[in-house]
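The structure under discussion appears below in the form of structure tokens.
The complex appears here minus one protein chain, its other protein chains still in place.
Labels run A, B and C following the written order; every chain starts at residue 1.
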Amino acid sequence: MTDPTKSGGASHLDLAEREHTFLDANELVLNMGPQHPSTHGVLRVILKLDGEKVRGTECVIGYLHRGVEKIAENRTYTMFNPYVDRMDYVAAVSNGLGYCEAVEKLLNIEAPPRANYIRVILTELNRLASHMLWLGTHALDIGAITPLFYTFRDREEILKIYEKYCGARLTTHAFRIGGCLYETYDGFEADVKKFVSFVTPKIDEYEELLTTNRIWVERTRGVGVLSGPDCIDLGVTGPVLRASGVKWDLRKAKPYAAYSQFQFEIPTGQNGDTYDRYLVRVAEMRQSLRIVSQAVEGIPEGPIMAKVPKVLKPPVGEIYHSIEAPKGELGYFIVSDGSTQPYRIRVRPPSFVNLQALDKMVRGQLVADVVAVIGTLDIVLGEVDR
Amino acid sequence: MNPVATPFFFYFLSAMALISGVLVITRKNPVHSAIALIFTLLSLAGLYLMLYAPFVAGVQIILYAGGIMVLFLFVIMLVSVSRVERESQFNKQWLVGIAATAALGVLFILVYAKGKSVFPERTVQLPEQLNTQQVAVWLYGTYMLPFEIASLLLLVAIVGAVVMAKKRI
Amino acid sequence: MLDYVTGYLSSNVTPGQAGNWVWALIYILLIFLGISLAVMGMVWLERKILAHMQIRLGPMRVGPHGLLQPIADSLKLLLKEDIIPENADKVVFWLAPLMVVIAAFTVFIVIPFGPTHAVTDMNIGILFMLGVSSLGVLGIIMAGWASNSHYPLMGSLRSSAQMVSYEIAMGLAVVSAVLMTSFNAGGSGTLSMIGIVQAQAAQHTWFAFKFFPLGLVALFVFAVAMVAETNRAPFDLPEAESELVAGFHTEYSGFRWSLFFLAEYTAMLAVSSIAVTLWLGGWMRPFPSWHGPAITIPNFWEHAAPLGAVDFAFSLVPAVCFFVLAAFAFIGTLRMPKHPLMKIQKGGLGALALVLAGIGLVLLIPPVRDRIQDIFWFVAKVAVFMYLYIWYRGTFPRYRFDQLMKLGWKVMLPMGLGVLIATAVVGVLV
Partner (left out) sequence: MPDETKGNTSPNPDQPASQPSSSSPSSAKPPVTVPPKPTAPPPPPKPPGPVPMPWESDMVAGLKQRFGSGIREASTYLGQSYMVVERAVVYDVLQELHDEQEFNYLVDCTATHYPQRAQPFEVIWILYSFNRNERIRVKTLLAEGEAAPSAVPLWSTANWLEREVYDMFGIRFDGHPDLRRILLPEDWKGFPLRKDHSIIQQDQEWVQINLGIESGQ
């Protein structure tokens, strides 16, 4: 990454060096972000370019660092619950699910089945919303402006269901430790069913715009390739891992909530390039719909809240619990000292770990690919920086 | 075409060509020089037009101003301007310079003294409408072979440039 | 005075050829105003059409259906602070937008909106157009370099490489159209814009349909190259928003930025006009050689030729178009909510309806009708290309730089060469 021409010192310009710099041109250091249209927030990538070719990257992150883990140590378990929504604010429901389940595990209690079904429905809708937002912005990065509006239109329907359910649209705080606070509203099932039948053809519509679009295929195929072993070595999870051909999904590998009761498939790709990641995510959207329709059909009656003490004091101990968030494995490592406040909470953020793969993916590719790869990694800076 | 205000345009274009020509060699910043060169080329195109050679004028604009200067600027932009400005602009071959200037001066004096007879008098003035056709006929008919040789030479130059620039083909 | 005007109107040459300074200036002013208005309209249309493609409404607030939005936009741009970056090269920074605008507007000198509706007719018209339009890229390069910033520099590097590459394919396509002009009865080709359209008239075809499918292929090559030349989606790499922020005009603001904007749309209009002139019969109406049975209608200008029924029907189209527009505006007026605050809007829209209807009526007057028809058909054809530009933007993702170059050199260039050779061979054989 270090530039040999620079360290040589520019005191004397001998002919050889002059010729070298003239013919090979200088290495250009381009500072992309933190204010850049397609770094999805406040990511700063320092690109070392040779012409348009990327010779190396360095991510500068932390612009959105709020010290979530420190805050957790100074809040009670219940009070910290809304904070997790602010990490991956695009998939706030998933964050909440992971946290609640982790604490429940630490307390050694279980949410009742009805609560688990509600959780699955809302979480899968959230995965859909997250993927829709990803698809729109990713397409926008690659220059197609129209899918953004299509996906936002349909994401709106999901947010409406959230709003009816718990009053919030984005950072929902939908779940509580031990279950759900709110019973489903009247017509919840009908709304969800209506949404499923509404959005299924819409996904075809997105695919019509992009899947066979020559420019889209050329822009994404063979770009940012990550092989399966590379993914595992880099700890990359979620759709990015699956697009590289590793059939691994925590919903199947270590089922949580009510996922063991549903039929669904894990879509995988073969090449591990941007195009495969796109296909995998679109296929995941369809699988999510499948889970949602199964869950809404079979939603059991019963309580929605387990018996949870008013003041939560988990016994001394540690727990690591992770779920399959839309971006990958979202884990919570909680250390309890027996008091009302967690002694330590560590969040294993999928975006943070996935972002690490950026350098490997864009080296030797063009500037335009950097944008495509940042898009395809589907990072949310709130979660990267926490 | 009905030539309008010909002397005015002639002097205007000549003055522009000369001034921008001087700017080309005196500007320290290579980009400024290149821009001045563009104006020189454009005014030359205007002069060609006044000589009833519209085709040459058009080609001058397309190839020189629109094509070659773009490449010039392309290359210049990649060169660090600040370093170029530090280097000395004129090399020290003033002896040769004076000789060349003197020779040119002699030539000018000769032309002035002898009048028009230095150059062969143009007897037929080609109709403007046929100018382009005439160029084509000469290029692809009478001077076919030199034209093709010239294009072959350019091809060789292109291949050479590719070989030099690309380390691995 | 009136004699002078009518005398000029009945002559059959362009003001440039006639050496008529006054009329040339009037034409230049008219074209300048017309283009500026067209750019404003185009901006509104682009926003509206794109919005409707993207299931949204677009501008709705300023005037009915946002009709006054372009005015608000341009006012905003003019009032904005004009920033020149500290380390920019001031002179070049100042010169660049001028260069782009001048290059874009100069092209219109030779564009024939009708047999006599051009500032001048040059015998190297098409060459002149290609040359001048290629000067625009110099301004873009200057802008990128003068900003002294990385994004603009990369934008202008891309731009220069892109334009130089696609100019070749464009030139080859143009040459094949020019070649077609030499296949008429007279046998001598021409580079003059008016001459090219007249050749299409003489051969009773638009060049797009000549030697099917050669003309169409040439038009396709040109149509692709012209999108690349004007830096529009999907070839908008020099100003690729998601990569280079705004490309070469990242550092520009206010008036200077609006000059770039104006130049971009003017260049779009210019290249579309070239395409229309070369392949789509310029000012000719559709089916120009189909006259229909002769009919007699009262004719109070010195229009001697017998008027065909089809001719007559087509000559009414411009007026009908305006009537339809006026009807839309009128319906809009009726449907406006009955709210005292909407009075001004209502009045404005009503006045617009009246103006449009008035224009339609004027267009019914035979002499006006005859002279405006050409312009109408020309503009209508250009509008098709403009719509295509918007459509591309709504549909396509952006090419990557190497793919763009590959397309230019490995697809468009061979295609253009092939069409040229095929046209020559077919022309000789047929």
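Some points to look at:
Operating definition for what follows: a residue touches a chain if its C-beta (ideal position, glycine included) is under 8 Å from a C-beta of that chain, and two chains touch if they have at least 3 such contacts.
Everything quoted here is computed from the prediction, not taken from an experiment.
Hidden chain, full complex: it touches shown chains A. Counting the whole complex, the residues of chain A in touch with the unshown chain are 61-62, 65, 67, 69-71, 73-76, 79, 105-106, 108, 232-235, 246, 248, 253-254, 313, 315-320, 322, 329, 331, 333, 335, 337-341, 343-344, 346, 348, 352-353, 355-356, 385-386.
Everything that follows uses one rule, which is that only the chains that are shown with their structure count from here on.
Chain C has its Cα centroid 45 Å from the Cα centroid of chain A.
Chain centres here are Cα averages; for chain A and chain B they lie 60 Å apart.
Contacts with at least two other chains are made by residues 78 of chain B.
By the touch rule above, chain C contacts chain B in their complex via residues 17-19, 21, 89, 91-92, 95, 122-124, 127-128, 130-132, 134-135, 137-138, 141-142, 144-146, 153, 156-157, 160-161, 163-164, 167, 171, 188, 191.
On chain C, the positions that touch chain A within their shared complex are 50, 53-56, 150-151, 154, 158, 233-234, 236-237, 240-245, 393-403. Taken in their complex, chain B has these residues touching chain C: 1-2, 4, 29, 31-32, 35, 38, 54-55, 57-59, 61-62, 65-67, 69-71, 73-74, 77-78, 128-129, 131-133.
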